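Read the structure below first, then the notes.
Every protein chain except one is present and positioned as in the full complex.
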Amino acid sequence: MKLTLGELASSVDGTVIGDKDFVITGVSEIHDGRVGTITFLGNPLYNKYVLNTKADAIFVNNKSLLNGKYGIVVSNPQLAMAVTLELFFCQKKVVPSISPIANISKSAVIGEDVTVGAGAFIGHDVIIGDRSEIGINAFIGDKASLGVDCRVYPNCSIYEKVVIGNNTKINSGTVIGCDGFGYATADNVHKKIPQIGSVSIGNDVEIGSNCTIDRATMGHTRIGDMTKIDNLVHIAHNVTIGKGCLLTAGFAIAGSSKVGDYCTFAGQVGIGPHLKIGNNSIVAAKAGVTKSLAGGKIYAGFPAREIKDYNRKQALISLIGKMRKDLDFLIRTKSES
Amino acid sequence: MKLTLGELASSVDGTVIGDKDFVITGVSEIHDGRVGTITFLGNPLYNKYVLNTKADAIFVNNKSLLNGKYGIVVSNPQLAMAVTLELFFCQKKVVPSISPIANISKSAVIGEDVTVGAGAFIGHDVIIGDRSEIGINAFIGDKASLGVDCRVYPNCSIYEKVVIGNNTKINSGTVIGCDGFGYATADNVHKKIPQIGSVSIGNDVEIGSNCTIDRATMGHTRIGDMTKIDNLVHIAHNVTIGKGCLLTAGFAIAGSSKVGDYCTFAGQVGIGPHLKIGNNSIVAAKAGVTKSLAGGKIYAGFPAREIKDYNRKQALISLIGKMRKDLDFLIRTKSES
Partner (left out) sequence: MKLTLGELASSVDGTVIGDKDFVITGVSEIHDGRVGTITFLGNPLYNKYVLNTKADAIFVNNKSLLNGKYGIVVSNPQLAMAVTLELFFCQKKVVPSISPIANISKSAVIGEDVTVGAGAFIGHDVIIGDRSEIGINAFIGDKASLGVDCRVYPNCSIYEKVVIGNNTKINSGTVIGCDGFGYATADNVHKKIPQIGSVSIGNDVEIGSNCTIDRATMGHTRIGDMTKIDNLVHIAHNVTIGKGCLLTAGFAIAGSSKVGDYCTFAGQVGIGPHLKIGNNSIVAAKAGVTKSLAGGKIYAGFPAREIKDYNRKQALISLIGKMRKDLDFLIRTKSES
């Protein structure tokens, strides 16, 4: 595929710097640039590669970054790159087909142009929407439903009655709808609390690999529209995650907590049970949230607090050595006086 | 199904407050209560929902919480709810059946009323006890054995020679019996230490989704009776976990450590290698255990210590700002004097 800088610029609402007719044949990374390609500058750490990259053009948000190279100025270079990658590598849609060795219950309702891989299992009364794709050896339990344009990758396990919206992708090894971790303990006996609820996942959600999302004790564990979930994320029973959240790898949230919309959790963050996390919260990596957060701010540390308080605490800790010296001076000069 | 409050009370050894003949038709959550149902109060955070819940009755441990509503007073409302959920939603036992497209070795010994799902694999000399259920596409390696009434969910992998007791449940994606992480390093070469041991899991154990339990180098990695394991938990080679423990999501324990009975580990806790954790230890979320713990206490932090010491340390850290001010005052007034 070939596109001129001018054509690319019109696709991303940008301004060409250099020759509008220059032909771009692909994309590359700036530190590993290839002749004929366009790359992007989305992180100042990589500005140092501009001069020597072999890529012939760069998406930038400021013309001055180009140092004389060709480029396209846009408000969001990363977004422009996402669009360009789509232009060059639009996924060829799989020709829909249902494997003769998939195991599909007769009572399942399968939409049009659905793909089901070899060894996949689709239980009683399952509903699969149009154009959805169920991967090799995936398991879809009885009465689960998926909307249109979904993709369940190989070796996923979706337990019974789980409800999944439209255009939602679930990567391999992820398990949705397993029992919540609920026991009532008396006299050293852990009696299981039956987990009779389910899981409800919205539209345009993307879930990484080897995640676990528990069914609710009663009611539903809920994931809102357009929330994106990385790998190895755990979501406990009766949790609600709002829309547009980003949950990074290793994130875990305990039972019955409620997360608002557009929250971002960095890697290995943990959230305790029965908490409320307000809209637009950002929680830094490895933080542990033990109390509800109002939202709209950045939080860090364990127990998690506003990052300005976290930083102040860290700064105070760094003062201890000097304080010890000051104290020693006072004590010494006191005894001298 | 319909039960009167009186019938329910006799099932849970409780006392009816209100009309003993009032009919309950189901269960609901207190903050999302439905007419005709009974709910429960197990956490004071939810007391505020009593007045407005649409549920018609509540399990409480103190009559005064009811605020005039109908209810049943019991010593453990959560336990009463677990019993009630069972009454209303007793799992209909699957009609046992062995899929014609399961792959079962001729030398496997399959008990009575066993269920084996499509695509499941059962290796040489495997033993499956009566009424056990092997899920879709699960893998049971050669010479593994499961007791009676077990359930292995879809897409689990149980490696060869693993021994599993009675009435034990293993959720999807969990891997049991993979090699321990053992290498002998010399001259920058990591030589694998053959892991010739296995894993032994007791009775009434429940294991969540996407857990990993390594086989021992020699001997057995052991999980005691009635221990309950959440999702994404890692148990390394040669670890022993006692009976009745609760291991919450993201818990990881390194090689050869030994955990006593009735221990509780909150989310994302880590335990180092070659440690002993005494009976009845409770370790708070995200703690990192680097030394053996005597047991019988609550521990927190990294490195983990008794929670009263942890809290004292945190309190001291919060004093630093005031101390800096006191010091500045002393220095200033000293130079003035």
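By written order: A and B. Residues from 1 in each chain.
Convention: contacts are C-beta pairs under 8 Å (C-beta built on N, C-alpha and C of every residue); 3 or more make two chains touch, one makes a residue touch a chain.
Keep in mind it's a predicted model, so treat the numbers as computed, not measured.
Participant: Identify the residue among A:T115, A:N137 or A:S256 that touches the chain left out of the display.
Facilitator: Answer from the full complex: A:N137 touches the omitted chain.
Participant: Pick out which of A:G208, A:G224, A:G255 or A:G272 touches the chain that's been left out of the picture.
Facilitator: Going through A:G208, A:G224, A:G255 or A:G272 one by one, A:G208 is the residue touching the chain not shown.
Participant: Which listed residue (A:N166, A:Q195 or A:T248) would be found touching the missing chain in the intact complex?
Facilitator: Among A:N166, A:Q195 or A:T248, only A:T248 touches the chain that is not shown.
Participant: From the listed residues B:D113, B:D179, B:D225 or B:E306, report the one that touches the chain absent from this view.
Facilitator: Checking the options B:D113, B:D179, B:D225 or B:E306, the one contacting the hidden chain is B:D179.
Participant: Please give every residue of chain A in contact with the chain that is not shown.
Facilitator: Counting over the whole complex, chain A touches the hidden chain at residues 27-29, 32, 43, 45, 75-76, 78-79, 81-83, 85-86, 89, 91, 101, 117-119, 135-137, 153-155, 171-173, 206, 208-210, 226, 228, 230-232, 244, 246, 248-250, 262, 267-268, 285-286, 317, 320-321, 323-324, 327, 330-331, 334.
Participant: Hey, which chain B residues sit against the chain that's not shown?
Facilitator: These residues touch the chain not displayed: 101, 103, 119, 121, 137, 139, 155-157, 159, 173-175, 178-179, 181, 183-186, 188-194, 196, 210-212, 214, 217-219, 232, 234, 236, 238, 250, 252, 254, 268, 270, 272, 274, 288, 290, 302, 313, 316-317, 319-320, 323, 326-327, 330, 333.
We take it that only the chains that are shown with their structure count from here on.
Participant: Averaging only over C-alpha atoms, locate the centres of chain A and chain B and give their separation in whole Å.
Facilitator: Between these chains, centre-to-centre, one finds 26 Å.
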